[in-house]
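Excluded from the complex is one protein chain; the other protein chains are retained at their positions.
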Amino acid sequence: MSLADPDPQRSPLSLHIPEPTSRPGIAPDFSTMRIPAAGACPRPGIDVQPGDIRDLAFGLIRVLDDEGQAVGPWNPMVDADTLRRGLRAMMLTRAYDERMVRVQRQGKSSFYMKSTGEEAVAVAAAMALDRDDMCFPTYRQQGLLVAREWPLREMMNQVYSNSGDLLKGRQMPVFYSSRKARFFSISGNLGTQYSQAVGWAMASAASADTRISAAWIGDGATAEGDFHYALTFASVYRAPTILNIVNNQWAISSFMGFAGGEATTFAARGLAYGLPALRVDGNDFLAVYAVTRWAAERARANLGATVIELFTYRADGHSTSDDPTRYRAAGEKDAWPLGDPIERLARHLTTLGEWDADRHAALAEELAAHVREEGRASEALGTLGQSPQLDRASMFDDVYKDMPPHLVLQRAQMLEGN
Amino acid sequence: MSLADPDPQRSPLSLHIPEPTSRPGIAPDFSTMRIPAAGACPRPGIDVQPGDIRDLAFGLIRVLDDEGQAVGPWNPMVDADTLRRGLRAMMLTRAYDERMVRVQRQGKSSFYMKSTGEEAVAVAAAMALDRDDMCFPTYRQQGLLVAREWPLREMMNQVYSNSGDLLKGRQMPVFYSSRKARFFSISGNLGTQYSQAVGWAMASAASADTRISAAWIGDGATAEGDFHYALTFASVYRAPTILNIVNNQWAISSFMGFAGGEATTFAARGLAYGLPALRVDGNDFLAVYAVTRWAAERARANLGATVIELFTYRADGHSTSDDPTRYRAAGEKDAWPLGDPIERLARHLTTLGEWDADRHAALAEELAAHVREEGRASEALGTLGQSPQLDRASMFDDVYKDMPPHLVLQRAQMLEGN
Amino acid sequence: MPRMNMIQAINNAMDTCLARDPKVLIFGQDVGYFGGVFRATDKLQERHGLQRVFDAPIAEGGIVAMAVGMGAYGMRPVVEIQFADYIYPGADQLISEAARMRYRTAGEWWSPITVRAPYGGGIFGGQTHSQSPEGIFTHVAGLKTVIPSNPVDAKGLLIAAIEDDDPVLFFEPKRLYNGPFDGHHDRPVKPWSQHPAGEVPEGHYTVPLGKAAVVREGAAVTILAYGTMVHVALAAAEDSGIDAEVIDLRTLVPLDLDTIRESVEKTGCCVVIHEATLTCGFGAELAALVQQHCFYALEAPVERVAGWDTPYPHAFEWDYFPGPARVSAALRRAVER
Partner (left out) sequence: MPRMNMIQAINNAMDTCLARDPKVLIFGQDVGYFGGVFRATDKLQERHGLQRVFDAPIAEGGIVAMAVGMGAYGMRPVVEIQFADYIYPGADQLISEAARMRYRTAGEWWSPITVRAPYGGGIFGGQTHSQSPEGIFTHVAGLKTVIPSNPVDAKGLLIAAIEDDDPVLFFEPKRLYNGPFDGHHDRPVKPWSQHPAGEVPEGHYTVPLGKAAVVREGAAVTILAYGTMVHVALAAAEDSGIDAEVIDLRTLVPLDLDTIRESVEKTGCCVVIHEATLTCGFGAELAALVQQHCFYALEAPVERVAGWDTPYPHAFEWDYFPGPARVSAALRRAVER
């Protein structure tokens, strides 16, 4: 029951519901997307006042141009070996993803999530950060682990919940955790890692440490309270952290308009808190590397946090439980105007004379063999439900540091079948 | 235990903890505060693109100049009668507040919260809105009720939890609710009303209604998740609402730096969501009136929400439980450079030849008498704990629409003393 | 009569309410164009329009807050939390706001909202896609909690929940969406189309909130269950050969204590089962009530069989889940008193 009748003198209101430009049956259209030329955005010093670079939140930092040349002030001037390592890590990530989807289809694991098309986001960041910097990722930054050379078989063991799984079969596939790789435990609850990363950075600062943290969140998950907490606390305490927003255009079936992407950019979120905010072509390895470096240097200089929007595209389904053909136009992936990060970096290396098709094919083959081999080693330890070595009594461990009496009792009950 | 030792090559980080410029024993200093001249901010059309008026989030919309003249494009050109009604409502609010603190000191109520120095924030908004527009206030916008001529005795009955209390003694003092005055129930939980206001506005839009909502939140409470939800949903669905941030510089003992106020303005929050954001002198009745009008017209034209930062000063303690001398410099209130909203409006009216000292004194006296009279009428219905007419069995009502069996049982138990 | 699985019945309940009452409005993550990750809102946007069935930002707190605000306006919003595990960001708006709106305004405003959430384990969802958090909300005065165990109830209860003027949490055991899973995870689950409760009337009807159903009569012991565990209870009665009376509570708050009392007074013993963790779960309340109200009839302690007090472990789902073997053992302990 309304409080009163609408005022007949006034025109009635209506509710705006965002709609993407394309859906199944409607051809994809990115023609209205503004894509500044590579090299066009200025690169300020790390001690710039955030208020002086607000425009960067609405631009798009790009280094690789359409010909594969690195141009402009953000060119990080990385040597070819480093670039080849980046290429390798991205290709390995993609090969790994492909295998893990296949084995999921075979019923060897319960679930999987790929990062296809977004590999640069994680790999370039991992390479621009120190190995000791602490990462708080989402489920789509497996590239961090790959770039940090965390063994694939460890990742597979987790996906299979097999007897080699360091997480003892407790977590769903891809919810990795690796203290050694400085890769924080992935939560099923979207956004929680983002604010925790700021807490970690505050602790590092309060401890006169030199290490910084970096966090990732999806476009969709920016709507969670934790996103706001992260930016608020990072601003108030000038926490040494990098707050990455991976805008891959989709959150399962919802396009980024449902997270506020119709009205402005995600980088603009940073302006609300007086944080420097950079918007970057997330499929441009060099650009991602460069902005991460910039933000890391700023954080290390005690100048606080930076917000980075990585503009990219989720080229595949959300997960193995998802069927994107139900809600996305068929050709969207190919119409995506910012290309593929692997192809773009390979092309750049080729332009430099540091890469060619043969080497590319050979590398692809080598990586495929590596993934196969790691896969075999991991499967030797079992796959989901086929890993008798896993000790079910261990499911009562680690609820607390010391097992309290009621869990001792429950464990006994389970073992007795009660 | 840290993950690794700090890198000796790098200089150690440190944690920034915000500090206000003054504290007890340190003289207040507002000299670094940038106060643009009255009339200096441009007034865009209501259909402006939010991206084109980002500067307004960093300026300060002011209409009344130091001489009490109304100047510049935001001058709302309000007639003298309306201004006198505004003055009256502000003065009545202040007189009411003073009495209610006095009776609290006498033990007649458990608690009270004044709005001294911030009366324009609520009163000017109430007058610029339609009477049917729905308000979602905090505990410091009693001026809305006063301006909407909700009887003081009803407010007092609530404060006293007496037998006239429409809320049946259930709520702490000042947590008013008045469906008739379109004043939403105040929650003890900071921020929750802010997002609810957006839901209300969405419902109004979805119903092809013409009414809009307006919400208020304190600078401190902007850190809550609900603030972020409100702005996100308002942006996504273009909800017809006005999102006011009352920056009165303090949140109990914490200065606004702990809500992010060191790094940027609170109005800047709106930019994150692509919402138009206006920063206004909250002690300038005409300016508050003008921006509220602008935002209301925009909302009614189906153009969505506006964020308004009302820059003001909490001239008194947080509540009767608070002692601001423990954390605030003594002279801060007097040093506040934006003056007092009542004095400024009275001066303006005087400049116009529509007011004078005698009329002011007479009005003050009339209002004091009115408050006294209402007070007597309310106290006739009892004060806290002295109101035997209140039916304690009613405490089981309204938990659900229909009382379920377990509450019927519990009510019986209470009446039997079990 | 049409045959529906539980998702179809739930979809049909919302379809029915959307068609009958213009104040009903549905939103949540992926519920619009896509029709929900479990397809509960399939085709509802197409049928009822963009402004009545739509996607929402990923902010459960915001979703509940919007519903509370819309409810205050006079709408009857139905929101989906994609998994019950993700309800906690909405806890404050549920507990501090929706639950107390009527009370704190002495009836001036209220929250006629329904919060749907797929719930419970059994799909290898690990600790964040398997939870049963009802025990947190049943503690909160002002909220109602409903958990259906089959399609025909699900539709009638959901319509009743939507039409109810109090805030209702409607937890949908996702393991039951396709068939009456009874905990025998190694056996095929027969579809709802082969189950009598898969016969779901067309159109509008309600199953009243606050009324339990005796789904199996028995003399030896009373089993109190809801959701998936109703089918586990029936399996355990069958497996153990113990003549258990199985009560499907359907609504936890308000609770149908009369039906419980009547049964326990007849059988003299009681086993309480749920999938949620044991400590402070709703089973604690049930055990406390039964021992209080049926003390002199009880010949054995009220037994509780529940999820262990650990997070839901991905690989040990079936060691965690309180299946028919554990329930049968409890039945035996109860009758061999």
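As written, the chain order gives the labels A, B and C, with residue 1 at the start of each chain.
Simple rule for what comes next: contacts are C-beta pairs under 8 Å (C-beta built on N, C-alpha and C of every residue); 3 or more make two chains touch, one makes a residue touch a chain.
As the structure is a prediction and not an experimental result, all values here were calculated from the model.
The missing chain, though absent from the view, touches A, B, C when the full complex is examined. Among A:Ser177, A:Ser321, A:Thr351 or A:Asn418, only A:Ser177 touches the chain left out of the display. When the whole complex is considered, the residue among C:Gly62, C:Pro77, C:Gly135 or C:Gly198 that touches the unshown chain is C:Gly135. Within the whole complex, the absent chain has one touching residue among A:Thr232, A:Asn247 or A:Thr312, and that is A:Thr232.
Touch with the chain omitted from the figure is made, among B:Ser14, B:Gln69 or B:Thr351, by B:Ser14.
Summarising the interface, chain A meets the missing chain with residues 134, 136, 166-168, 170-171, 175, 177-179, 184-185, 187-189, 192, 195-204, 206-207, 213, 225-226, 228-230, 232-233, 236, 397-401, 404-406. Mapped onto chain B, the footprint of the missing chain covers residues 1-3, 14-15, 17-19, 23, 110-111, 161, 165, 168-172, 175, 187-191, 220-221, 223-225, 251-254, 258-260, 321, 326-327, 384-385, 387, 390, 392, 395-396, 399, 406-407, 410, 414, 417-418. In the full complex, chain C contacts the hidden chain through residues 61, 85, 88-89, 91-92, 95-96, 100, 103-104, 127-128, 135-136, 138-142, 253, 276-277, 279-285, 287-288, 291-293, 295, 298, 300-304, 309-311.
Please note the rule applied: only the chains that are shown with their structure count from here on.
Across every pairing of chains, the maximum count of C-beta contacts belongs to A-B.
For chain A, residues touching at least two other chains, in rising order: 2-3, 14-15, 17-18, 223-225, 258-260.
Multi-chain contact residues, meaning those touching two or more other chains, occur in chain C at positions 51, 56-57, 59, 61-62, 73-74, 89.
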